[in-house]
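What follows is a single structure, written as structure tokens, with notes after it.
Yeah, one chain of the complex is gone here, protein chain that is, but the others are all in their spots.
Labels A, B and C are assigned to the chains in the order they are written; within every chain, residues are numbered from 1.
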Amino acid sequence: MHFASDNWAGAHPSIAESLVRHAGGFAQAYGTSELDRRVEQRFAEIFERECEVFFVGTGTAANALSLTAFNKAGGVAFCHREAHVIEDECGAPEFFLGGSRLHGVDGPDGKITPENLQRAIARFPAGFVHSGRPMGVTITQATEIGTVHSLDELDAISAVCREHDLPLHMDGARFANALVSLDVSPAEMTWKRGVDMVSFGGTKNGCWCAEAIIIFGDRFTGELPYIRKRGAQLFSKTRFIAAQFEAYLQNDLWLDLARHANTMTANLAQVFETAPGARLGWTPQANEIFAILSDTSAERLRSAGAVFAQWKLPRVTDAVLDDDEQLYRFVTSFATQEADIEQVQRLLSNA
Amino acid sequence: MHFASDNWAGAHPSIAESLVRHAGGFAQAYGTSELDRRVEQRFAEIFERECEVFFVGTGTAANALSLTAFNKAGGVAFCHREAHVIEDECGAPEFFLGGSRLHGVDGPDGKITPENLQRAIARFPAGFVHSGRPMGVTITQATEIGTVHSLDELDAISAVCREHDLPLHMDGARFANALVSLDVSPAEMTWKRGVDMVSFGGTKNGCWCAEAIIIFGDRFTGELPYIRKRGAQLFSKTRFIAAQFEAYLQNDLWLDLARHANTMTANLAQVFETAPGARLGWTPQANEIFAILSDTSAERLRSAGAVFAQWKLPRVTDAVLDDDEQLYRFVTSFATQEADIEQVQRLLSNA
Amino acid sequence: MHFASDNWAGAHPSIAESLVRHAGGFAQAYGTSELDRRVEQRFAEIFERECEVFFVGTGTAANALSLTAFNKAGGVAFCHREAHVIEDECGAPEFFLGGSRLHGVDGPDGKITPENLQRAIARFPAGFVHSGRPMGVTITQATEIGTVHSLDELDAISAVCREHDLPLHMDGARFANALVSLDVSPAEMTWKRGVDMVSFGGTKNGCWCAEAIIIFGDRFTGELPYIRKRGAQLFSKTRFIAAQFEAYLQNDLWLDLARHANTMTANLAQVFETAPGARLGWTPQANEIFAILSDTSAERLRSAGAVFAQWKLPRVTDAVLDDDEQLYRFVTSFATQEADIEQVQRLLSNA
Partner (left out) sequence: MHFASDNWAGAHPSIAESLVRHAGGFAQAYGTSELDRRVEQRFAEIFERECEVFFVGTGTAANALSLTAFNKAGGVAFCHREAHVIEDECGAPEFFLGGSRLHGVDGPDGKITPENLQRAIARFPAGFVHSGRPMGVTITQATEIGTVHSLDELDAISAVCREHDLPLHMDGARFANALVSLDVSPAEMTWKRGVDMVSFGGTKNGCWCAEAIIIFGDRFTGELPYIRKRGAQLFSKTRFIAAQFEAYLQNDLWLDLARHANTMTANLAQVFETAPGARLGWTPQANEIFAILSDTSAERLRSAGAVFAQWKLPRVTDAVLDDDEQLYRFVTSFATQEADIEQVQRLLSNA
């Protein structure tokens, strides 16, 4: 019963085998091999348009380097107040930005509201150097609390960005989970909505270590190669990332894995909805559940070996905890098994 | 005939298989799994003492983050003028150092001389803020031009560092190649010589992507975890690095691979020493040869499909080029085959 | 009727004359002249203990460089959510900190509460690299909204800092105004309360451009000289700052000027308390008034030539605005004249 995080799972067998398959022979280093090019081309197919693709090693790197592409002196990038970039990356974005700031914006369901974004931007009047100046917006899809922006919600945020000429970045550490949740195409969830760049995560969904920065349009052309190398994220044997992505993107493996993870979450959610001493904090839309458990229920699961994390309540939420309750996060992944969920059910039902 | 670089080779089969072997099951993320701990312990055995071990993704990261451990306002780190850190990392070290400076020091054979190091340090009088202040020294072992510091040379540099209380970092991107060249133990080549921290490279010697910062002593304790996370180099599924190192460090695989690479270089060097239209720029000591080829010889090799790079002459060298000659770099690796070297010999001999 | 800011006033005649008096002759540059030393000694007298003194050019520099003295990788410095360092310095602190973060803490009256500070610190569990780590606290005295921390309040904040071994910095852009408000000695308001470093501002209180970083204890010894030079804040002819401070600190001029400014504020506050269409947002304690004016009253003042700024309501406040009201800031200074206040009174009374 491993629900600590989707990064506790190892790699999918197809990914691991791809690494064996590509281990032999010589190939150009630093992202210029045929395999690298082929995988970049595959991304273009998937996104149905030309795009720049930059492999990096961690999601933190993908986010931090993406934001650097539109960095400005005194710049401020807006994100949800509880986004991963601002809460869980040890200040890496601000470090790579040389001190430019992330500005947290509130909103329910882990999402910035367009109104709050407008209000936040308005705090930085044009030309008023003392406050700094807006330089971009970053959203997380799926969000840190397991919800997913609808296409309309993306449009609404994007409209604010256009109005203020702010690039829009999407942290897609769980991109595939959001995609299968919405049941739309990658294009529909990104550039057709006005998203300018994506941190495309593979690691949480079955890769060992495969993240890509995807850039649409030519606004930042030429900068990322230097930003990435200077950021120590240009791997010499990049084909080890390319090999992972090749298997990942083949025959819809990535979508299948995400679909499995989401299904496991849906099933587990149903358990929490019906079992005594458990309820959902809010409706999960991807592969994370935030459940409110009684201390008794939580203890029962823990005793039986279940691994999951206590979580702090979001600032903006309808969820309310009783005295003997806590909020917990359960994450499912490509490796989660139905049997584990059934065991959770048994444990909670026998209360 | 692939001599472009040791990072054009893929991964050794044992490394790739280790990734398959460890792909299944769940494990704690972010460097805290049992496998991570076991490999860290293995490093302690290899170095014959306790040490802190930090996995990172690239050699550039290992170097940049190591230097950051002893960063100071107005700080200056000394390196050879043609070291990788100053010539080939797009300014990553200075970027991670927030602008602190690398100061190039000259010396023959790709090595700082103790005299030149003393002279360089003397340019920064104590308390004179205008010049900045010395904060550390970094050397490369094996060097960028394929030579190896002897134990005596390491002692001499280290003595200067001690005199001025400067930490000594060793860029060991080709650590194993240097080690088998000197035929000493890891301890003898590092902390017994006064080296405080090592960028321990596995990538160039058969791994996909496995680098470790090794720190001896407690001078920098507590800083690297934050430096690494902030630097976007804390991988979630770190066991993918650990799994590589496990295979790499088992049964002396790493030493065998390096020994093979060095032998290939020795053999190829012999070819260049005896063939017409070719000679050595200087004596290779690890797995890189810098050969001076006549234009005819170079063309002959290129036409036959050999891959190797033209190189610029070091600032300090006895090597002199004739008008119809150029300097070229040939790198051998675990994957280099004897047959390729024989083919070079045939091609040059038939001149 | 100039109430826009205390930095709209020029320099007090005594300050200006001191610059004339010291203009002739030669003196060592870069902070080593006899005058520099004499003024540093004067600071030691004023603070009743040895301290390090570093002249800088702007309040932003004083704050940013002070914080840099205790900078750490992944570090977080706590400040009031509406402090000058986080709202009005264009990200300078984070820039000088190389991306380390300011974390806003709420509290009424422009002051962090000890409870909120504890709670904020608790968000960064020891050793949990993802969140970063606490590295210091900075408070503003007098605060951005014209209130003053009492000695007890300083003690309470300081106690939290000690508990977590966090250095405490005081932004004293309006140090003198706070001091005469509390009617205590500089020592009592700073190191006797556990303050480790002060941005000692002279500019807003009658100097042209005179700020000093004052450091108590030897915790940061040796760093500031490099931090200042690297930060482009080491002036060559530092005696121009020293000359200002010499006059400023002589015969209690600085206290007299602050007392005048505070008195002007008290008088103006009385006007707002009694006049129709005006009331105080909260009780002013130094030289700034935040008044709630009806649109009619504000317009009346503006038409008559009064200069003052609309302000946004603090996040935590009891003040409530009616539909036809706004919050405004009025700042008095050494140069404010009683006549101006009487004119405000006349204008509001004739409503």
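What we mean here is this: a residue touches a chain if its C-beta (ideal position, glycine included) is under 8 Å from a C-beta of that chain, and two chains touch if they have at least 3 such contacts.
Keep in mind that this is a model prediction, so the values were computed, not measured.
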Contacting the left-out chain in the complete assembly, out of C:57, C:194 or C:217: C:57
Residue of C:101, C:149, C:230 or C:259 touching the missing chain in the full complex: C:230
Residue of C:75, C:91, C:186 or C:281 in touch with the missing chain, whole complex considered: C:91
Missing-partner contacts on subunit B, residue numbers: 74-76, 87-91, 93-101, 129-132
Contact set of subunit C toward the excluded chain (per top definition): 2, 4-5, 7-13, 15-17, 19-20, 22-30, 56-61, 64-65, 89-92, 95-96, 203-204, 208-209, 226, 229-237, 239-240, 307, 335
Touching residues on subunit A - with respect to the absent chain: 30, 68, 72-75, 98-99, 127, 129-130, 132-133, 223, 225-230, 234
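What we mean here is this: only the chains that are shown with their structure count from here on.
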Same-site or different-site touching of subunit A by its copy subunit B, using the half cut: same
Among all chain pairs, the one with the most C-beta contacts: A-B
Whole-Å separation of chain centres (CA-atom averages), subunit B against subunit C: 51
Chain centre separation in whole Å, for subunit C relative to subunit A (CA means): 41
CA centroid of subunit A to CA centroid of subunit B, Å: 35
Residue numbers of subunit B (touch at least two other chains): 30, 226, 229-230, 234
